[in-house]
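With one protein chain removed, the remaining protein chains of the complex are shown where they sit.
This part shows subunit A:
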């Protein structure tokens, strides 16, 4: 792992603290999700129904992005959005409430875990692969036209880099020098299809050259390298130098979605050894800036915050079925 000299001990601890917070949240959702789906597994049952795509293992990407953004910057995420939402400062209580389908949720229970919108921090996500990128262009366009130095970050998986929306978006962003940072999370798998069976190039970063913009690939899920790469891309964007593409080789620690038995996955045995949190914990411990007590304290603080959000969600009212037609249009239900 490359040690970035620009990172202070405080910055490094903050990266780990964010990773721990995200993992704590994902573990809590995992627990709640499976708590009431038995006997067997009924995807539509329980307090948290529907597909659930958790981001355990991908925390370094979120932490590395979030460290550089302010609340005025925009971020568009994917069907696997919780980690970047937390790192970007999305209201955790309202996000948990949305996942539980409550009236107090970000979308008043109309969106669900793949469709989280928090206008307070300009956060959104799309459940359609690669289609979160074009709206990020528009947010960047608005920021540029307003004469601000605000930026938009568009996160997508490696599968998205084979979709037309990705290529259209890179071309347009480059053409108009939009302040966008494209971050590809390469977790090796498009559900069950390995990257080797989907992608013609070993690194999607090389595709940046086709659009005349910088492309960087970060290996080993290395949070400090991600932090450095995103930092440079954000600096460029804020300075009016245009978009950048970053691909991170990250890790899908769990299934594509909960209930995915992952029978297709030959790499599972080695996965626990690649967990980025113990890896970075050891790194910071070896560097002499973290001890076991401090790490335990991070976990305890994260747990307090996450359980507060879960409790808020579970105690919140459900939406009234009579209001199912509300919010189609701004003035209410259509005729």
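Here, contacts are C-beta pairs under 8 Å (C-beta built on N, C-alpha and C of every residue); 3 or more make two chains touch, one makes a residue touch a chain; residues count from 1.
In this text, contacts and distances are computed from a predicted model.
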Complex member absent from the view - protein name from UniProt, among "Imidazole glycerol phosphate synthase subunit HisF", "Response regulator transcription factor", "Dipeptide/oligopeptide/nickel ABC transporter ATP-binding protein" or "Transketolase central region": "Transketolase central region"
Residue touching the undisplayed chain, where the options are A:149, A:168, A:220 or A:275: A:168
Selected residue (touches chain absent from view) among A:235, A:282 or A:326: A:326
Chain not shown: contacting residue from A:152, A:183 or A:298: A:152
Which of A:139, A:250 or A:316 contacts the chain that the document leaves out: A:139
Residue of A:9, A:71, A:128 or A:311 in touch with the missing chain, whole complex considered: A:128
Residues of subunit A (touch criterion as defined above) contacting the omitted chain: 74, 76, 105-112, 115, 117, 119, 122, 124, 126-128, 131, 133-143, 145, 152, 164-165, 168-169, 171-172, 175, 326-330, 334-335
